[in-house]
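Omission of a single protein chain aside, the complex is shown with its protein chains in their original locations.
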Amino acid sequence: MKRPGTRAARRWTAALAAGASLILAVAAMAQDDRTLREIQKYRQMLQEGNPAELSEARGEELWATPRGPAKATLEQCDLGLGPGKLEGAYAQLPRYFADTGKVQDAESRLVTCMTTLQGLSYADATRGWYKANSDLEFLVTYVAGKSRGAKIEVPATRPEEADMLAVGEALFFRRSGPLDFSCATCHSQEGRRIRLQEVPDFLTSAGARSSMTQWPAYRVSQGAVWTLERRLIDCIRQMRWPEPQYLSDAVVALEVYLQNRASGGVMEAPGIKR
Amino acid sequence: MQHRRRDFLKLLSLMAAAGLLPAGAARAEEWNKAAFGSKKLDELMKLLGAGAPQQSDLVALIGPEIAENGAVVPLEVESKLLDTESIAILIEKNPNILAGIFTIPSGTLPDIQTRVKMAETCNVYALATAGGKRYFAVKEIKVTLGGCGG
Amino acid sequence: MTANRLIALLLGIGTASMVGADGGDAAIERSEQVVRESFAGATPEEWKARLAQDRTQAMCSRYHNAPSTDVAASIVAEALGSIRYPEDGKLLGDWKEGEKLASIGTGGHIGKLQPDPPDRKRGGNCYACHTLAVEEVAAGNLGPSLTHYGKLRGNAPETVKYVYEKIYNAQAYLPCSLMPRFGHNGWLTPKEIADAVAFLLDPESPVNQ
Partner (left out) sequence: MGNPMKIRTKLDGDVVQVRVLMSHPMETGQRKTPEGELIPQHFIQLVSASYKDRTVLSAQWGAAISRNPYLSFKFQGAAKGEKVKISWVDSKGDSRTDEATIE
């Protein structure tokens, strides 16, 4: 019983310190919750009127407008379910197409149709794909809208698709560049954010679905609808890598990987994003 | 925020007391170039106001406390004042303060929604005119920095 | 793990296609082929260099950031050996400069669509992943909260050294850490890292208020 006071005091100090940091932690969490709640409110208010609907309407018009040297419409375009069959087609892409011998996503396939059916050059078909109001922005938005309510279904069972799935997975984890980033850096843990922006965990189907059911999406920061290719290519740019080529296998392989994981999710695109 | 609110009130009363403004400034037929070009709250009030403005619970400015992107900030303004004639939206720290004026004819409900750009975190004011008098609601909206690109 | 592979690892000459004992080699080889084809337009040397993987990157990719004990040990050893210190030996810099770095998320973008001007300041973008000063609400949570970091841990020399090394090369303490190797990769200079250390540890810094 020597210097009991000191020991007790020490214990008290420790308890107080623990209590104080607990209070701090709780306060930080409360602040966090409130912030996220307000961001949620912001997003809900935006859902009311999504400008992507404007792109959708223009895509519908473009789809049925005779264009190119062949003066043909896209109404006979085969997006995987047969010529002109649009309902639910987007939700089952990317898939293997025998006529091109390639696994293609929606925009790659649309470019195939624009070049084969309408006779447009590749350059004309893809003109301004990275800018607001491109033909592809409109067409992809329209085509994706035709899968509203459809379930994503990309089993990737054909050998060509299975190959792209494996490539997509390897790419998802592939680290390089001056920041050592891979897709997995930001997208392999639940409940994470970059600043206030949630970054879905693509390793869970819930996370993959939460994202893949929304693209193409109107990005308020861009004032334009971004297609999935546009989104992925920008992620890669943000990783400080050089950009892959538009419609290239690297992008399509990542889409196969993500869509495969998101399978079963119900399409809501076009969505609205930051 | 309290401080700013008082300044705003004081300013509005001063303007009104000085009789600086014609009523019904928000006629749709002609675009009020001077008001939309205004860069200062006091100057804008000269161009817009009439009647002693007061903060009122009968004017509701609904919006998020935090906007993920300043390019698109959704707002709803609902006035419960009888005979609301117009609703204006003012963004204190924008290069031009006035964002829009909505004229509400009789038979139309004083309840409008729109989306505005905000240059930075600041107070947003909803200014309603009813019976020739001005009432306002104010809300601070934070504009946050974005994702990985900064 | 075969003896050859272990030797390759220890010598630090393992490449993505040489490692892996569970059938992943083929997928990685195939994906590297896809990278070469899909990024064929990336012709400037600096762009190509950003696509090439060093050994640590290849290992962490191959093992999905969960390396075996042996691989992990080799990554840590290499990382510890990579650390360089500021010429003046000061590991605790100016927290105000560190605060600026913590907020800057731009700089260093390449490519054709939206490159940064080459002289654009490259930040540490700490807020993208960490909570630091309490008043900055727009803070991410990919990494742990660092609020009150110095207040809770003090700034004894060994703490300062640890924080400096962690920012310089996080993999010296956590193999395949998701955090960029800011110093090792030359993204931040030793002086800038010392400023970031001060932002975390200086009692005056908003992080510790």
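Here are a few things to note about the model shown:
Order of writing sets the chain letters: A, B and C. Residues in each chain are counted from 1.
FYI, a residue touches a chain if its C-beta (ideal position, glycine included) is under 8 Å from a C-beta of that chain, and two chains touch if they have at least 3 such contacts.
This structure is a prediction, so every number in the text was calculated from the model and none was measured.
Partner chains of the missing chain, restricted to those shown and counted over the full complex, are A, B. In the full complex, chain A contacts the hidden chain through residues 48-51, 53-54, 57-58, 220, 223.
Hidden from this view is one chain, which touches chain B at 26, 28-29, 31-32, 36, 71-74, 76, 91, 94-96, 98-105, 107-109, 111-118.
The rule is short, and it goes like this: only the chains that are shown with their structure count from here on.
Chain contact topology: the protein chains form a complete graph, every chain touching every other one.
With centres set at the average Cα position, the gap from chain A to chain C is 26 Å. A straight line joining the Cα centres of chain A and chain B is 37 Å long. Averaged C-alpha coordinates give centres for chain B and chain C that are 47 Å from one another.
Across the assembly, chain C contributes residues 109, 127-128, 137-138 that each touch 2 or more other chains. Shown for chain A are the residues that touch two or more other chains, namely 35, 186, 194-197, 238. Only residues 103-106, 109, 123, 125, 127-128, 137-138 of chain C touch chain B when the two sit together in their complex.
Within the complex, the chain C residues that touch chain A are 24, 26-28, 30-31, 34-35, 37-42, 47, 50-53, 56-57, 60-61, 64-65, 108-114, 127-129, 131, 134, 137-142, 145, 147-148, 152, 178, 180-181, 185-187. Residues of chain A touching chain B in their complex: 34-35, 38-39, 41-43, 45-46, 48, 186, 194-197, 220-221, 223, 238, 274.
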